[in-house]
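One chain of protein is taken out of this complex; the other chains stay put.
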Amino acid sequence: MTTIQVGCDLSYNVANPTSFLFSLAAARTAQQHINQELLCIYPNLPFQSTQLGIEHIQIYRLNAEPGPLKLEYRAQIELIPDKSVAAEIIEVQYAQLPDEVLPYLNPSRYCESDRLAHFAVRLFGNLSPGFAKVMAICDWIHDNLDYQSNSTNASTSACDVLIQRVGVCRDFAHLGITLCRALCIPARYISGYALNLQPPDFHGLFEAYLGERWYLFDATRMASLEGFVRISTGRDAADASFATIIGMAELIEMSVWAETTSPMIAADQYLSPGAVSTTN
Amino acid sequence: MTTIQVGCDLSYNVANPTSFLFSLAAARTAQQHINQELLCIYPNLPFQSTQLGIEHIQIYRLNAEPGPLKLEYRAQIELIPDKSVAAEIIEVQYAQLPDEVLPYLNPSRYCESDRLAHFAVRLFGNLSPGFAKVMAICDWIHDNLDYQSNSTNASTSACDVLIQRVGVCRDFAHLGITLCRALCIPARYISGYALNLQPPDFHGLFEAYLGERWYLFDATRMASLEGFVRISTGRDAADASFATIIGMAELIEMSVWAETTSPMIAADQYLSPGAVSTTN
Amino acid sequence: MTTIQVGCDLSYNVANPTSFLFSLAAARTAQQHINQELLCIYPNLPFQSTQLGIEHIQIYRLNAEPGPLKLEYRAQIELIPDKSVAAEIIEVQYAQLPDEVLPYLNPSRYCESDRLAHFAVRLFGNLSPGFAKVMAICDWIHDNLDYQSNSTNASTSACDVLIQRVGVCRDFAHLGITLCRALCIPARYISGYALNLQPPDFHGLFEAYLGERWYLFDATRMASLEGFVRISTGRDAADASFATIIGMAELIEMSVWAETTSPMIAADQYLSPGAVSTTN
Partner (left out) sequence: MTTIQVGCDLSYNVANPTSFLFSLAAARTAQQHINQELLCIYPNLPFQSTQLGIEHIQIYRLNAEPGPLKLEYRAQIELIPDKSVAAEIIEVQYAQLPDEVLPYLNPSRYCESDRLAHFAVRLFGNLSPGFAKVMAICDWIHDNLDYQSNSTNASTSACDVLIQRVGVCRDFAHLGITLCRALCIPARYISGYALNLQPPDFHGLFEAYLGERWYLFDATRMASLEGFVRISTGRDAADASFATIIGMAELIEMSVWAETTSPMIAADQYLSPGAVSTTN
């Protein structure tokens, strides 16, 4: 069992009345137990808090008037380790895939798996199915893409990154998802907090459906999967923005962290102004 | 109340052991009551029948060995008319949109709404919100695209069709969805049977979320919405194929129809060999 | 006859030994007579000066060692006005087009005229041929694109800009060229200095071949064609960069101008250090 402190601070300058949807809190899953959690919003605005879907994605929605907006999130999470023996995990035949994972075989905005069918079969079609094949995809991505901050933008897809061979974590994940789907392995995008990520930021990974459940993969090799705290799940990054902004607001400052050290939430913080939401 | 007979015949030549997922049966919604329904598969193979999601999409899954495969579907549907007064329907502000419709604002494989934001606001941003704005989008599409059979393929997206200005029903629907999402109106793809469609085929339309529910739109103006029998619902056509084929099979023959005339299912058809599934 | 002073200052920080090709001097054409011209390069490096092709495009090539590099170009040009009566200019039938203009009908990197054939015929196919049709294309571009600095980048093509509906002068020119070619009118890209352009920069326009010669068009309407000093001619902007840099150098500062006022080159400037090239 690993205990992780995660958090982020976001500062906005809101120009017009603006609606925000934040997807930055730890998801409520069987693998991650939330010991403590704190959300502060300045000014002290009302907000909605909802858990979505079978993945219990936690979202916050609020409306802000023009002026500064600051959001502080902190949580202490206990991660339950995954005991599966990876080498033995094989793929599920299409005919046995449960109905609810089938949409994760379809192409999506950033994962045009229909366009990569020939490529995927050519490179990975003869490998032994299952965990080993997805690991081979991750290895190929790691060996053939360069990681470079700010090298891509919000419209960059898996096909784009396959051409330019440089990207950030979300691009690595998109390419992994796309190649899996092209090989008939359901795959989806996961955002979250990664321990000791450099440079510190939200992280993007992917999951593949193998042996009757989802398994996490990170083609960037930039962080340990053991210290990963999941936030959101989606078809691709289009479903997993940490902040959706409808109106006009500029992000002024942002910091994100995930650490194993020291207790996170001091007692007096509970007295701080702003909206507070805790579980334990 | 309108009574419609719909059906399709599909003939395949299966080359290798192949898994099929068919999404061609009428959905079980409050607006369409299924009087009679018949599915025959030759040879007589076992199949799974499932209803998916809150839209009660009906899918059939089966595995076929090499050889001919024929599928016959027939249903008699009563459609309950929609009494909403269109002109009064306005948009829902983003802050009031229910959580479950939010994914339908995200860009998808064939609906790159992130790329059309400037275009959409430029053309439609100043129109009065709601039903009238979505109708203006449909009118624009109708006036600026040509309908032409076989003019696009499985990789054609809304941006592609905006450039080539020619497409089929799914392209018209994709462009409608994309423009809606770019204007912050949730929108999704609907496949189904359309009365008296020429040439006869499955039809593709779209729905926009307005005034607290989904409304159907057809930018092709090729068929009456009153006689439309819905099959599937998805982010775009990637989620709504009438047949998903994993393996190797060639479609030899296909016919699709939707009519108001005469009783559909003769008594002796119930005696025909093959799998039979009926409701009434 | 109009007398124009044009010039530019470019400052680079060269990191590695780097080759430069500059295309920023006034072309030697029958319509523009070069009264005076000055090129200074700091440090005083040897350079090659060549006039290319039937358009007499003037290029400078040089190799620089690491360190600062500064280039100053000034010229005084007399422009001979074009007396053609625009309204009477008609298109040349394909069969009568001279061989040497035929390549300007082919699609190019930023002008995918093959993809816009249906669009172009749909919008402009029924207009009267010739000057009026190209003017209609310019009007359409002006009315349907927004000019916005930094809205596009070096990979933006005419099809991209048709989707995003925002661009800079080169994008406006590329779309004009693309629509002309799609309508079987030869068209090409022209870079140059435009009088009183705001913000000051090199300008990009296009030429269409009509009535047995090339005519200049500017869909941005940002500058008068009468005060335009031509630099380069190409299939699209890929052929008309003001600077091609092979190696590693950063552009530190750049200013560009074109004015009608006052004598440009003071006598003592001729004594300044650096490479000097003059004509009169």
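Letters A, B and C mark the chains as written, and numbering starts fresh at 1 in each.
The rule we apply is simple: a residue touches a chain if its C-beta (ideal position, glycine included) is under 8 Å from a C-beta of that chain, and two chains touch if they have at least 3 such contacts.
Computed from a predicted structure; not experimentally measured.
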Seminar exercise, completed: Only these shown chains touch the missing one, namely A, C
Seminar exercise, completed: Which of C:V6, C:I59 or C:L195 touches the missing chain? It is C:I59
Seminar exercise, completed: Touch rule applied to chain C and the missing chain gives residues 19, 21, 50, 52, 59, 61, 63, 93-95, 99-100, 102-103, 106-109, 111-112, 114-115, 154-155, 184, 234-235, 238-239, 246
Exercise. Tell me, which residues in chain A touch the chain that this view leaves out?
Worked result: 115-116, 118-119, 122, 146, 159, 162-166
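In this section, only the chains that are shown with their structure count from here on.
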Exercise. Touch graph across the chains, line, ring, star, complete or other?
Worked result: line
Problem set entry | Chain at maximum distance from chain C, centres defined as averaged CA atoms | B
Problem set entry | Cα-centroid distance, chain A relative to chain B, in whole angstrom | 31
For this session: Averaged over CA atoms, how far is the centre of chain B from the centre of chain C? Could you give it in whole Å?
Result: 49
Exercise. Cα centroid separation between chain A and chain C, in whole Å?
Worked result: 46
